[in-house]
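With one protein chain removed, the remaining protein chains of the complex are shown where they sit.
Order of writing sets the chain letters: A and B. Residues in each chain are counted from 1.
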Amino acid sequence: MINQFEIRLPAFGRGIHLITHLIEQNLPQLPDKGMVNIFVLHTSAGLTINENADPSVRYDLEKFFDFIAPENQSWYRHTLEGADDMPAHIKSVLTGPSLTIPVTNGRMNMGTWQGIYFCEFRNHGGRRRLLVTIYG
Amino acid sequence: MINQFEIRLPAFGRGIHLITHLIEQNLPQLPDKGMVNIFVLHTSAGLTINENADPSVRYDLEKFFDFIAPENQSWYRHTLEGADDMPAHIKSVLTGPSLTIPVTNGRMNMGTWQGIYFCEFRNHGGRRRLLVTIYG
Partner (left out) sequence: MINQFEIRLPAFGRGIHLITHLIEQNLPQLPDKGMVNIFVLHTSAGLTINENADPSVRYDLEKFFDFIAPENQSWYRHTLEGADDMPAHIKSVLTGPSLTIPVTNGRMNMGTWQGIYFCEFRNHGGRRRLLVTIYG
């Protein structure tokens, strides 16, 4: 059984956002055992999994990305779409375009402290689309 | 249904290469709904997804990888295979060894601006092999 649908996120500000509850709200009945793949349909945003408790982890993670991929590097050639654009492409490569999460007993099976992060790397990315594919 | 086959890439120069068309040319009839997994069988090359339009994104991305993982760091121990080898291992860890791309209506379903990047991190990597697994 394969089930597939799109989730349209609200327009998030630049930063790292915990969206586990938002994904769960949109999921249909999940299989007993299987996988959920969540795929970002954009090139300047990303998905990752990390600590769902202390929000300072998300704050520091965003700072880290700014630290290793700063704006206005003299050697950037891709500058026409704004100073935040090329760093956003780089950061989205580092986080990756998708997550594959195991399903057990009809629920996404993550560790106690794991949550799904949506990473908005543009200043004004607007509403982003995720494609969810469930199999099992 | 699971379908699996290998793609042998042409010998690319060091750099980031857009290979969406090359993957599509090699795909058999895809299922209505499903997933395509593309797996690099090497440890000094990687796969990622990013902007398919302006080539300067690929240029800047390559520069970025050289910037954070430069050659000839004094603390590298793995130096026998050439100055480009250890940085290539690091960069391939950062991009990751595989992509899982959703399939909808018999086509890989990516965003308008998304393309598949093959990242050749060695100076002379030769012809590389990808293992493609389709399920759906």
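The rule is short, and it goes like this: contacts are C-beta pairs under 8 Å (C-beta built on N, C-alpha and C of every residue); 3 or more make two chains touch, one makes a residue touch a chain.
Not measured: the values here are computed from a predicted model.
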| item | value |
| --- | --- |
| Hidden partner chain, touching residue among A:Phe12, A:Phe39, A:Phe118 or A:Tyr135 | A:Tyr135 |
| Interface with the undisplayed chain - residues on subunit A | 31, 33-35, 48-51, 54, 56-57, 59-61, 63-64, 67-68, 94-96, 99-102, 104, 109-111, 113-114, 135-136 |
| Chain not shown, touching residues in subunit B | 2-4, 37, 39-43, 68-69, 73, 75-78, 80, 86, 89-90, 92-94, 96-98, 100, 129, 131, 133, 135 |
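Here is the rule we use: only the chains that are shown with their structure count from here on.
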| item | value |
| --- | --- |
| Between subunit A and subunit B, centroid-to-centroid distance (C-alpha), Å | 20 |
